[in-house]
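The structure appears right after this line, and notes come after that.
Note that this complex is displayed minus one protein chain, with the remaining chains in position.
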Amino acid sequence: MKILFFARLRELLGSDCFEIADADCPADVAALRAMLRLSVNAQLAESLADPNVFCAVNQKVAGEDQTLKSSDEVAFFPPMTGG
Amino acid sequence: MKILFFARLRELLGSDCFEIADADCPADVAALRAMLRLSVNAQLAESLADPNVFCAVNQKVAGEDQTLKSSDEVAFFPPMTGG
Amino acid sequence: MFSVAISKEPLDVSALTRDFPRSAAETGAVVTFTGFVRGEGISALALEHYPGMTEQSILDSIHSAARRWPVQSVQVVHRVGELAAGEPIVWLAVGAGHRAAAFSACEFVMDYLKISAPLWKRERDLEGNWHWVDAKIADRDRARRWGGGAIA
Partner (left out) sequence: MFSVAISKEPLDVSALTRDFPRSAAETGAVVTFTGFVRGEGISALALEHYPGMTEQSILDSIHSAARRWPVQSVQVVHRVGELAAGEPIVWLAVGAGHRAAAFSACEFVMDYLKISAPLWKRERDLEGNWHWVDAKIADRDRARRWGGGAIA
């Protein structure tokens, strides 16, 4: 299961994606955030705890209680600054 | 003293201006309207009595009590429909 | 940089867009409005103006907008004469640091142009007869949204 990171978060990770074993797929977005925070550096862990950092599941912004399956495309990114 | 007419009023007059002797210059816009109504055809006279028909003095929209002198540029026209 | 032109020739909206003055350091937003002849039930449109007063009246609307919002450049080109369906009637552009000012000033200038610039439309119907277009109450109401003294 691949987790995508964009912008500032991608830089903090040092890569544009983070892999976890499909078997370890967490139940929901909140559980995924908690799991990731244990695996990444302190700065990125802090960002993942920030409610202003979005999680998108299958390219739609998702709430903390959205359930996950290992085939989902999941991404984390900071608030948008386009336009 | 030349009085300019635009759009529908110009068509009703059959000309783009109406001349009155400088010596006959009326005191204000209201007096000019009254004077013109006696000199033009019934349809144009009716339009000149319409408060929605504008009078401009020296290219600025003027109220009924604006005073006139024979050197002023005076024009009458219907509501604007540009843009 | 405020400019107003009345044109007897067709408007080249693409060229006007290309040449609209901007500052690379300061212009963050440009909003444009183009009005077109809608061909529903008409075969042509003709526009008449009051040379001198029309230009000044549009310039007054621009200055009034510039007192309300921080705009950098405003340009208006209004067509007169006879136009076919689909041709541009008016082109207006506003450049500003940020989009809020550009949007508001552009809409404001159009609203005031509609009710205050001496311009008059005639339409030719499908039988070839010309009719003067009546002023719309809605245009007056729209301009009043901006509050009093707008042209002062």
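A, B and C are the chain letters, set down in written order, and residue numbers restart from 1 in every chain.
Going forward, contacts are C-beta pairs under 8 Å (C-beta built on N, C-alpha and C of every residue); 3 or more make two chains touch, one makes a residue touch a chain.
In this text the structure is predicted, and so the values were computed from the model without any measurement.
Visitor: Specify the shown partners of the omitted chain in the complete complex.
Guide: A, C
Visitor: Which one, C:V4, C:V30 or C:V74, makes contact with the chain that was left out?
Guide: Of the listed residues, the one touching the omitted chain is C:V30.
Visitor: Going by the touch rule given at the top, which residues of chain C touch the chain that is not shown?
Guide: 13-15, 17-18, 22, 24-40, 85-86, 97, 99-100, 102-103, 106-107, 110, 142
Visitor: Using the document's contact rule, name the residues of chain A that touch the chain not shown here.
Guide: Contact residues on chain A toward the absent chain are 4, 6-8, 52, 56, 59-61, 75, 77-83.
Everything that follows uses one rule, which is that only the chains that are shown with their structure count from here on.
Visitor: Using mean CA coordinates as chain centres, what's the gap between chain A and chain B in Å?
Guide: The answer is 73 Å.
Visitor: List the centre-to-centre spacing of chain A and chain C in whole Å, with centres computed as mean CA coordinates.
Guide: A distance of 49 Å separates the two centres.
Visitor: In angstrom, rounded to a whole number, how far apart do the mean CA points of chain B and chain C lie?
Guide: That gives a centre separation of 26 Å.
Visitor: Quick check on chain B: which residues sit in contact with 2+ other chains?
Guide: Residues: none.
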